[in-house]
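== chain A ==
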Amino acid sequence: MYIVVSIAILATMVLALTRALMGPSVYDRVLAANVFGTKTVMLLSVTAFLYGRPDFLDLALAYALVNMVGILAVLEFFQKRSRRKAELEDD
Partner candidate 1 sequence: MIFVFAIFLLSLLVITSIAIVRTTNLFVAVMLTSIFSFLMAANFFILDAADVALTEAAVGAGVTTVIFLCALALTGEREKPRINGRKTARVAVAILASLMIYATFDKPRLGDPDAPVHQHIAPWYIEKTTEHMDFPNVVTAILSSFRGYDTLGEVFVVFAACIGVLFILGVPPPAQKRLNKVVEQNKGLRHHLIPQVVGRLVIPFIVLFGLYTQFHGEYGPGGGFQAGAIIATGIILYALLEGENKALQAVPRSVLLGMVIGGALLFGSVGVICMFMGGNFLEYSVLSADPIWGQQLGILVIEAGVGMAVCGALLSIFHAFAARENVS
Partner candidate 2 sequence: MIAENAILTAIVVPLLGALLIALGGRFGPNIREAVTAITSISLIFVVWGMLPALIAGERPAVEVSQVLPGLSIAFKVEPLGMLFAALASGLWLINSIYSVGYMRGNKEKNQTRFYTCFALALSATMGVAFAGNLFTLFLFYELLTLSTYPLVSHKGDEATVKSARIYLGVLLSTSIGLFLPAIIWTYTAAGTGDFVSGGILAGKLSDTSVGLLLGLFVFGIGKAAVMPVHKWLPAAMVAPTPVSALLHAVAVVKAGVFAITKIIVYIFGVDFLFDSPNSGWLLYVAAFTIITASVVALRQTNIKRLLAYSTIAQLSYVVMAAAILKPLAEVGAAIHMVAHAFGKITLFFAAGAIYVAAKKTEVHQLRGIGRRMPWTMTAFTIGALSMIGVPPTAGFVSKWYILAGAFEANNLVAVFTIIASTVLNAAYFLPLIYMAWFEKEQEGAKEHGEAPFMAVFALCVTALLTLAFFLFNGPVIELESQVVKGLN
Partner candidate 3 sequence: MDLIAHLPALQVVIPMLSAPLMVLLQPRGLAWAGATVVALVSFAMAATLAIGVLNGLTPQYFMGGWPAPFGIALSVDAFSAVLLLIVTGASAGALLAAKPSVDQQVEEERQPLFYAAWMLAMAGLIGIVVAADAFNIFVFMEISSLASYILIAGGPDRRALPAVFKYLTMGTIGATFYLIGVGLIYMMTGTLNIEDMQNRIGDVTDINPILVAAGFITIGLALKAAVFPLHVWVPNAYTHAPHMVTVFLAACATKVSLYVLIKFDYLVFQSRLVDHDMQFALFLMPMAILGILIASAVAMFEGHLKRLLASSSIAQIGYILLCASFISTLGLSASVVHLFNHALAKGGLFLAVACLAYHYRDLRLDQLGGASTKMPWTCATVVICGLSLIGIPGTAGFISKWLLISASLQIGPWGWFLVAIILLSSLMAVAYVWRIIEALYFKAPVEGVGPQSEAPIQLLAVTMLVAALNLYFGFFPQVPLELATEAAGMLLEGAQ
């Protein structure tokens, strides 16, 4: 059963990757990266069960936490960029 789920997740990862490669805007790519991250978390959890070693859920937990930081860093990056743009326009 886990196999079915993991195949579904893998398929979604492919779709997300396609989106990330296609773009067209950078936000699509960021979104795809984010989706990719969450899917990795799921995949890891499912595989941990597939292996019969649920103690490895730590990993998935770490991913879930880290993924968020990445996305917020991107937001911060955009914010900075738009601020700089505004400043440049001021000058």
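One rule holds in what follows: a residue touches a chain if its C-beta (ideal position, glycine included) is under 8 Å from a C-beta of that chain, and two chains touch if they have at least 3 such contacts; residues count from 1.
With respect to how the candidates were assembled, all candidates are chains of the complex that A comes from, given by their letters.
Predicted model only: the values in this text are computed from it and were never measured.
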Options 1, 2 or 3 - which one, within this complex, touches chain A: 1
Touching residues (chain side chain A, partner candidate 1) in the complex: 3, 6, 10, 13-14, 17, 20-21, 23, 26, 29-30, 32-33, 36-37, 40, 43-44, 47, 50-51, 55-56, 58-59, 61-63, 65-70, 72-77, 79-81, 83, 87, 91
